[in-house]
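Please read through the structure below; I'll follow up with questions.
Here the complex is missing a single protein chain, while all its other protein chains stay put.
We call the chains A and B, going by the order they appear; numbering starts again at 1 in every chain.
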Amino acid sequence: MLPLTNRSKVVVKKEMSLYEKIYLPAVISGMIITMSHFFRKKPTIQYPEQKREFSGIYRGQHVLKRDENGAERCTSCGLCAVACPAEAITMTSAERKKGEEKLYREEKYAATYEINMLRCIFCGDCEEACPKEAIFLTDRMVIPEYNRKSFIYRKDILVEGIENDKRIDVTRRQTPAVIEFKKHKEFDHNRL
Amino acid sequence: MITTYLFYFLSFLAIMCALMVVFSKNPVHSVLYLVLTFFTIAGHYVLLNAQFLAAVHVIVYAGAIMVLFLFVIMLMNLNKDTEPHKKPWLKFSAAIASGLLLVVLVGSLKGAETIVPTNAFNPNIGLIENLGKTLFHDFLLPFEVSSILLLVAMVGAVMLGKKSIK
Partner (left out) sequence: MTLGYIIYKLILVVVVFAITMVIAMYSTYAERKVAGFLQDRLGPNRAGPFGILQPVADAVKLFMKEETIPSVSNKTLFIIGPALSLLTACMTGVVIPWGKSITIFGESYPLQIADVNIGILYIFGVVSIGIYGIMIGGWASNNKYSLLGAVRASSQMISYEVAMGLSIIALIMTTGTLSVGEIAAQQNSWHWNVLIQPLGCLIFIVCAFAETNRAPFDLPECEQELVGGYHTEYSSMKMGFYLFAEYINMFISATVISTFYFGGYNMPFVADYVHNENLLTLLGVAFLFAKIFFGIFFFMWVRWTLPRFRYDQLMNLGWKVLIPLSILNIVLTGAWMMRHEILNVFIK
């Protein structure tokens, strides 16, 4: 087996030499090591006062995006549900009526959309599968609850608000690789 | 004045504890009362200005020997169920033997009143320098012989503890 690091040592069961049997040199060298840790800078983050910044591509609670006019982008195609390895997503579709153009972007929309947060493994496959850039994972945490039912998130939680200040910013997830990918219109994903 | 009261108090305590050693139902309690008895006797030594003897008494008897006693008794888990039933004639003979012992003791104590100490009591005899000088000058041979005795006992214990002797 190839060693991962060059620090590994082969264990041999041999008689200890007198120098090793005295133990004291080993004890002293061990104590020097611990003492060097005593003066080392501590990596502790004092949590409630200090918070560690989330990574830009952190995968937390989902959001269903609206487009710039405030219409829901989701067209209830079901690709996210198919892609989901934990089978956490379910939805029912409905046809858009006249006068609802402001609310839904396409002719078909998700009448209900549920994600079971207890099943979700936050892999981000739904985000990747979505052809309409409707679902994103954000750097928000899923809030702990007392019962299982509250972990089934419906559209009232998942869809972002229409107002500008209630929009959820997902631009940090648009890494250069993602932006580059979106420029290629030959991919199914990027067709409008 | 204080020492007299202390003497009576310690003696009372010693006799009470010694009686409790005999009368306790639980053997562990007996051992603990015996430890208390040793402490009171150490107190008597202190009253006689023999601090060294008192300290050694506590270390050796209370601190070492009685701990081993306690070990054995705790691990044997003696209680009423395991107590062997004794035959009536055994109890009868035990009563007679101890009664005879009592008679002998009372008789010897009665005669003891007339004993006069041959040499005057030296209050500093218990101090460690005097004790050491006495031990290593006047009683050197008995001291060394007793140490050989202890050595023999130790070797014997090791031999018994060994699994096989060739």
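Assume contacts are C-beta pairs under 8 Å (C-beta built on N, C-alpha and C of every residue); 3 or more make two chains touch, one makes a residue touch a chain.
On a predicted model such as this, the values are computed, not experimentally measured, just so you know.
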{"item": "Residue of A:44, A:147 or A:171 in touch with the missing chain, whole complex considered", "value": "A:44"}
{"item": "Selected from B:63, B:142 or B:156 as touching the chain missing from the view", "value": "B:63"}
{"item": "Where the missing chain touches chain B, by residue", "value": "26, 28, 32, 35, 51-52, 55-56, 58-59, 62-64, 67, 70-71, 74-75, 127-128"}
{"item": "In chain A, positions touching the absent partner", "value": "27, 30-31, 33-35, 37-38, 40, 42-44"}
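As a working rule, only the chains that are shown with their structure count from here on.
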{"item": "Distance between the centres, which are taken as Cα means, of chain B and chain A, whole angstrom", "value": "77"}
